[in-house]
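Note that one protein chain is taken out, while the other chains of the complex remain in position.
Then we have chain A:
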Amino acid sequence: MVMERAVVKRSTKTIQLTMIQAITDGLRTMLQEDERVLVLGEDVGKNGGVFRATEGLYEQFGEDRIIDTPLSEAGIIGASIGMAVNGFKPVAEIQFLGFIYPAYEQIMTHVSRIRMRTMGKYSVPMVIRAPYGAGIRAPEVHSDSVEALFTHMPGIKVVCPSSAYDAKGLMIAAIEDPDPVLFLESMRIYRASREEVPEGKYTVEIGKGKKLLDGSDVTLIAWGAMVPVTMKAAEQAKTQGINCDVIDLRTLYPIDKDIIAESVQKTGRAVIVHEAHQTGGLGNDIVSIINDTSFLYMKSPIERVTGFDVPVPLFALEDHYLPTPQRVLKAIEKVVNF
């Protein structure tokens, strides 16, 4: 195992939390520490969020800081911009990533470029949280996984944790970041497991991936809900004597190119797994990174296991849409047997 790069400050005590509880804990930590931090969005206040990500915050910090907004994504992001340039640090929740589209204009035309347009005079130190992804039998449109729309967009960082520890550390780092961060939360793994999480404040550095498994035969790269899927495939591969090096990317922009290069230069093979559509997907940027940094080390073409180039279907077919350990394993076998 590669050592966790985060620095634990202040506290050494830990508690067992699910990923969603760790997100709440990260929000609470920063709300306590920094008066400028505000939480706003649809149903985040009294209801504690439709997934309970803001549970208890309204009671603790009051309606002036935990703000139930009108049902308006453009309004939420637009108003957050106004607050951010005027002294606050908004953490805006978009109830589901599939409903972020009305805010796309605000993000693309303002969030991402206000610093550049004012040569640094104004900035928008805000966080946009959005649950995303398929696999929980949610109604239509709730299951979109469109991180690439935002990694393509210049001027905003994108993170996507897959564990409780990383979720809290990245949340705190995102809130402290001087620039806008899109914080993607996989609904499918919100409560899938528990992990020891330090109490109090610590950060996980934005822009750093994490090695989950050391192996010499093939590099597997994933994030969010695809991390457990990929780990399962790695376990199955091991029974066939194939040892996988597994990377949880954690930050989708800017990508940790060093962790990728270091790994593929060792293994010479790579499989990239994401649930978003293939064309224009982030997997293609990772292929480019490997090409740019490690071309001569590669022993086989890189495989991508992704969602298909079709809208995420209604839930009766979502299991067919989503990458499975079986599909990842096939790709592993393919690159190993090339």
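Note that in this section a contact is a pair of C-beta atoms (placed from the backbone, for glycine too) under 8 Å apart; a residue touches a chain by one contact, two chains touch by 3 or more; residues count from 1.
Going forward, contacts and distances are computed from a predicted model.
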{"item": "UniProt protein name of the chain not shown, from \"Pyruvate dehydrogenase E1 component subunit alpha\", \"ABC transmembrane type-1 domain-containing protein\", \"SUF system NifU family Fe-S cluster assembly protein\" or \"Cbb3-type cytochrome c oxidase subunit I\"", "value": "\"Pyruvate dehydrogenase E1 component subunit alpha\""}
{"item": "Contact partner of the left-out chain, one of A:137, A:152 or A:191", "value": "A:137"}
{"item": "Absent chain, residues of chain A that touch it", "value": "42-43, 45-48, 50, 68, 70-75, 98-99, 101-102, 137-142, 278-279, 308-311, 313-318, 320-321, 326-327, 330"}
